[in-house]
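Shown here: the complex without one of its protein chains, the others still in place.
Right, chain A next:
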Amino acid sequence: MAIIPATWDMYDLIQGFLQAPAYHLIFEALLMVLIAKLFFSKSYKPEKIRLSEKEKEVLVKEWKPEPLAPDVPDDHPALQAMEKYCVDGAVGKTVNINGKDCINMATLDFLGFIGNKEIEEEAIKALNKYGVGSCGPRGFYGTMDVHLDLEDRLAQFMQTEEAILYSYGFVTIASAIPAYSKRGDILFADEGIGFAAQKGCVASRSTVKWFRHNDMEHLEELLKEQEVEDKKNPKKAKVTRKFFVIEGIYANYGDICPLPAIMELKRKYKVRIFLEESMSFGVLGATGRGVTEHFGVSIDDVEMVVASLENSMASIGGFCCGTKFIIDHQRLSGMGYCFSASQPPMVAVAASKAMELMQNNPVMLVKLRENCERVHKAIKDIEGVEVRGSPLSPVIHLQLSEPAADRDLDMKTLLMVQDKAISQGVAITPARYLDNEEHLLPQPSIRLSVSSQLSEEEIDKSMDIIKAVFRSVLSGNTAGHGGGGDSAEAHS
């Protein structure tokens, strides 16, 4: 190899190449063939659609904008209610309807914090200091000291490591579920869970297995079925997360979840828990910590407790609390947290103040419990009406014990009850649902809400009125059916 000077740096290397073993050269030749094959195979280009001017015009012409808001039927309940009733002032313990003060048993304001002067003062102070809006999402200039204070307060109160605030109660559970449960995971959900939790289940894209409302046997059946499945494919089971989705007090039924039984199943089948406490936070337990305190279950055993601040706390927003790593995950994966503007600071301050009032004055919880029991006792025996709900629950559903086949007919009866009760000074309302979107539409009912502010006399008086109204409407209703017959006769 005289061409290459022996002193050149590359000399050795080139020598190595020229003396390369045959197997190596064959291997390299094969690789060259592979590269050639790659480059000569037909190239696929990710699609780029290019439209000509003509096509663009056609598309623009074809486009018809949808109406910004769909047409609302004239008999929409919201419109009818607006025509019929006009509420003036704050919706507190009493509510002024059409110029008449009524005892309010319709608003979910269990501790009577709506219209509380102390809270209002604090909120106004915050308004003067921070202005109204919070400027942006929490991760994007929207975090104020009051948000952090409220998170700390909630975590401390709930005795968990950390809490996270959402700016709207509905999205709290609807974001928390999809943050953890993904495609391929399994949610064991109670059929009675509220609409927000249902939407969370849908948004998670997980497999949802519904068990009958508060039916532990059915739940265990489903878990056993799942266990058999898991044994067939243990590798897959290892990466499948399983969750219970339950509520403390079910908003749609007013009963309490059997938490101890659920904890047992949780331990036995290794499932995590999403616990929705919107109705039980600030209601159950000696200090208002919710259903865990009520049953004496350690909150550390429940992975995630989610609650809205819109009921007992009479504010806006919601929170989720648990261990540090569970909560921190949501700060990047909770859609409602990441992508919506944080609570207005004054609202956070109002919630903080409400928490403070509740903590300093736990007597109001005792009072609330007494009031709930009193209402339950009083309302028990109306003929033709079934009372749903636990005696400790401030949400009570009054259903017709003989529902008609037609849902609308029952609703009409209940609306008559509502109208009569309001005219006699007690504001009540039927429970409203999005009929076509609920997983399992509950039977029509009047949803009573009990406040700790009500005195015994007020409760007795309003219970008497409600009972009397139900009696007169139900006895009149049979007559009403007859009346229908009458009008038919009149037509003939």
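The definition used in the following text is that a residue touches a chain if its C-beta (ideal position, glycine included) is under 8 Å from a C-beta of that chain, and two chains touch if they have at least 3 such contacts; residues count from 1.
Heads up, the rule we're going with is that contacts and distances are computed from a predicted model.
> Of the candidate names "DNA replication complex GINS protein SLD5", "Tubulin polyglutamylase complex subunit 1 isoform X1", "ORM1-like protein 3" or "Peptidase S26 domain-containing protein", which one corresponds to the UniProt protein name of the undepicted chain?
Its UniProt record gives the name "ORM1-like protein 3".
> For the chain left off this view, which of A:Ile35, A:Ile49, A:Val363 or A:Leu434 is in contact with it?
Looking across A:Ile35, A:Ile49, A:Val363 or A:Leu434, the contact with the absent chain belongs to A:Ile35.
> Return the single residue from A:Ala20, A:Val58, A:Ile124 or A:Ala286 that touches the missing chain.
A:Ala20
> Write down which of A:Ser167, A:Ser204 or A:Thr292 is the residue touching the left-out chain.
Residue touching the absent chain, from the options given: A:Ser204.
> May I ask you to list the residues on chain A that touch the chain which is not drawn?
Residues touching the hidden chain, for chain A, are 12-13, 15-17, 19-21, 24, 27-28, 31, 34-35, 38-39, 41-46, 178-179, 182-185, 203-205, 235-236, 238-239, 332-333, 335.
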